[in-house]
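Apart from one protein chain that is not included, each protein chain of the complex appears where it belongs.
Should a chain be cited, it is by its letter among A, B and C, assigned in written order, with residues numbered from 1 in that chain.
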Amino acid sequence: MTFVLSQSNYGKSEVRLVKVVRTEGRHELSDVTVDVMLEGDFAAAHNEGDNRALLATDTMRNAVYVLAAKHDVAQLEAFGRALVEHFVVAGPTVERVRIQLVEHPWARLGEHEHAFQRGNGGDRVAIVSGDGHSVRFEAGIEGLELLRTTGSGWSGFVRDELTTLPETDDRILATALSARWSYAEGGIDYGAAWHAARDAILESFGDHFSPSAQFTLRRMGRAVLKAVEAIDRVHLSLPNRHHLLYDLSRFGLENPNEVFHATSEPYGLIEGTVAREQ
Amino acid sequence: MTFVLSQSNYGKSEVRLVKVVRTEGRHELSDVTVDVMLEGDFAAAHNEGDNRALLATDTMRNAVYVLAAKHDVAQLEAFGRALVEHFVVAGPTVERVRIQLVEHPWARLGEHEHAFQRGNGGDRVAIVSGDGHSVRFEAGIEGLELLRTTGSGWSGFVRDELTTLPETDDRILATALSARWSYAEGGIDYGAAWHAARDAILESFGDHFSPSAQFTLRRMGRAVLKAVEAIDRVHLSLPNRHHLLYDLSRFGLENPNEVFHATSEPYGLIEGTVAREQ
Amino acid sequence: MTFVLSQSNYGKSEVRLVKVVRTEGRHELSDVTVDVMLEGDFAAAHNEGDNRALLATDTMRNAVYVLAAKHDVAQLEAFGRALVEHFVVAGPTVERVRIQLVEHPWARLGEHEHAFQRGNGGDRVAIVSGDGHSVRFEAGIEGLELLRTTGSGWSGFVRDELTTLPETDDRILATALSARWSYAEGGIDYGAAWHAARDAILESFGDHFSPSAQFTLRRMGRAVLKAVEAIDRVHLSLPNRHHLLYDLSRFGLENPNEVFHATSEPYGLIEGTVAREQ
Partner (left out) sequence: MTFVLSQSNYGKSEVRLVKVVRTEGRHELSDVTVDVMLEGDFAAAHNEGDNRALLATDTMRNAVYVLAAKHDVAQLEAFGRALVEHFVVAGPTVERVRIQLVEHPWARLGEHEHAFQRGNGGDRVAIVSGDGHSVRFEAGIEGLELLRTTGSGWSGFVRDELTTLPETDDRILATALSARWSYAEGGIDYGAAWHAARDAILESFGDHFSPSAQFTLRRMGRAVLKAVEAIDRVHLSLPNRHHLLYDLSRFGLENPNEVFHATSEPYGLIEGTVAREQ
């Protein structure tokens, strides 16, 4: 019996890059966490301890900062593409490179030249992968926390012998949305596309009565596709952060959907992909 | 040799309360984490297993939700005071109660009646303590993340044989500020005071050249005292989130304060209290 | 242009289950986090707000506890299989069920009947998935923290213009290993297999000079396959927790691989799958 290495990859994770563009009167700030992942033939290292085909992950780190000096990091996708193209060449046996960039938001303090506080609205994600011939762009959002205090219900679901949850036509709906989408075409303004996609999610989150997280998920997905022509499919992941109506009847009090107990676990998890019909 | 219980306290921590005020056309949302802590004579429980003087911490949880139904939770200090007054009476041997309320920010989506996303600007803290006779109010901020891309230096410090850090007149200054303050007088509009204090911090963070986190700390503290008459002292805690200029000279590149490596640990920690002179 | 739901799934995550088997003289304790995930045709809910095919995720939670009462939870795989079989039937349009169980270790205090402290050695993972016809078992380890103070080097790697890392034949190698494996055959003693696999990893981690994390990864994978006949492939993920030799030469001191600065980010990430040759 012999054993084979059937797959391998390696890279550098959580490279914490901050780049400042020092325009007179208005500094711009990019705060990005970069993950580099290389795929290819690394069998000699695994099998024989021969490292000649391996880049040190420390070298990958250097590359991130060096390319950050040469490129506009605010253009996440273009910067990611530059990293892909670099590593496809730099690694002797690399066949495929995947760069993930997660941008953390900062909000300018008024019109200050160079002072910021942490922003909200979720992190911006860009994932660029390529093999030296073609390149693929994905994008997304992490940690977009949303909450509706009404306009959401949950009824008509299966009632079997293990069902104890009452139906409701008025509950809190809360989530920390994660989204990933792919582009049908390249060469677009990715930053504008990202903001339009997020705006569509924010807008559609509250524009309807929600009979379920599932319904709202599809509606938000559709809104993204309607808003951004270049996006061909969007995957949404909605953890359901349950807010339980606190039972005050035990104390002779009514609770007309006002006082809730927020829970962190367990949580429902609703996921789905919405795509353009071919 | 005998052993004595020289001090004890107990309570319920991380009671996650969300209250909705369902005004027609504009719901208001309070998302608060409540900690209840009781001090007093609990020796019988500790020494003899006699629980007759103890409230169940589960009962404390019930009390938080019941009082939330009866009070305006958005008035954190008044709600905290009601909880203090409740527990001073409810616990047979309670001598002192400390209620900590941490409000997590939500930002309305446009002018939507009831849809929100997570806000920024740090959590609002209120700490109310009392013994049935007097009550004391403290307030503060947690997790206010701030960053300046320039206008900050660090030079003229001690250079001994263990010093390797170069001096700089241009660095990134970044922190996640925590503040606590006490009020000289009660009966004020605590919400307005809190917002004025935070605004003063945000304003003063960027209004000067910072020769050190220490200098900026005192300047922010002074700004809080200037802005809010009722605050008599403010304690500030500034973790120094170091952003290290990446050494690109090894690659024949200049790095004119543009490309930084953000680090999470170790970090400097600068703390101080600014008070009105008596 | 129309939009379609091209894929969906939903479930309950982080159901925190603790089961005690109260054998006289020796209680046994299972502390497990359960994730339930259902796949199938949920289009009516997404598209029309028709929930008739949906189980409430709260019902899934009930099912976990009810089945825990009826089954031996310590047999993670059998318990998972029971959950799969339950949900395939309970969900009207469910086509596939995936149950993930993560068991957290507890160590008995001496020979005490019922007192424990947290154990070490990583969490035990079991993943059971099925469609009502066939069932598939995967297993693994999460968070197995390992460290060697010597016997590890890193040299002979690519040196390009971005490489600054020196070669070394003596470094600290540290990781928090994650493993996943699949079984070629079912009906085995999964608990014994898991412990044998972990023992093989612990044994092989230190039984050789490590020229790279890659080499050690394959060696540990091979050891798992050698130790457990029923495992046909194992995937290993090794974050490289870098321990940097602190430069003491600046202070006139030698540092013969004794004093290190442990870092949390960035970190290398080395992954690979070792399989039996067909």
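Definition applied: a contact is a pair of C-beta atoms (placed from the backbone, for glycine too) under 8 Å apart; a residue touches a chain by one contact, two chains touch by 3 or more.
Fair warning: this is a prediction, and the values are worked out from it, not measured in the lab.
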{"item": "Chains shown that the absent chain touches, full complex", "value": "A, B, C"}
{"item": "Among B:24, B:111 or B:160, residue touching the chain not depicted", "value": "B:160"}
{"item": "Omitted-chain contact residue, chosen from C:29, C:44, C:165 or C:188", "value": "C:29"}
{"item": "Selected from C:146, C:193 or C:275 as touching the chain missing from the view", "value": "C:146"}
{"item": "Touching residue (missing chain; options B:21, B:74 or B:90)", "value": "B:90"}
{"item": "Contact set of chain A toward the excluded chain (per top definition)", "value": "161-162, 164, 250-251, 264-265"}
{"item": "Hidden partner interface residues of chain B, rising order", "value": "1-16, 35, 37, 42, 45-59, 61-63, 66, 90-92, 154-158, 160, 162-165, 211-215, 217-218, 221-222, 225-226, 233, 235, 239-240, 265-277"}
{"item": "For chain C, the residues touching the chain missing from this view", "value": "16-22, 27, 29, 31, 62, 65-66, 68-70, 106-107, 109, 112, 114-121, 144-151, 172, 202-203, 205-206, 243, 246, 248, 251, 253, 255-264"}
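Here, only the chains that are shown with their structure count from here on.
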{"item": "Copy pair chain A, chain B: interface residue numbering same or different (half cut)", "value": "same"}
{"item": "Euclidean distance of C-alpha centroids - chain B vs chain C, Å", "value": "37"}
{"item": "Intercentroid distance (Cα basis), chain C paired with chain A, Å", "value": "23"}
{"item": "Centre-of-Cα separation between chain B and chain A, whole angstrom", "value": "29"}
{"item": "Where chain C touches two or more other chains at once, by residue number", "value": "162, 164, 265"}
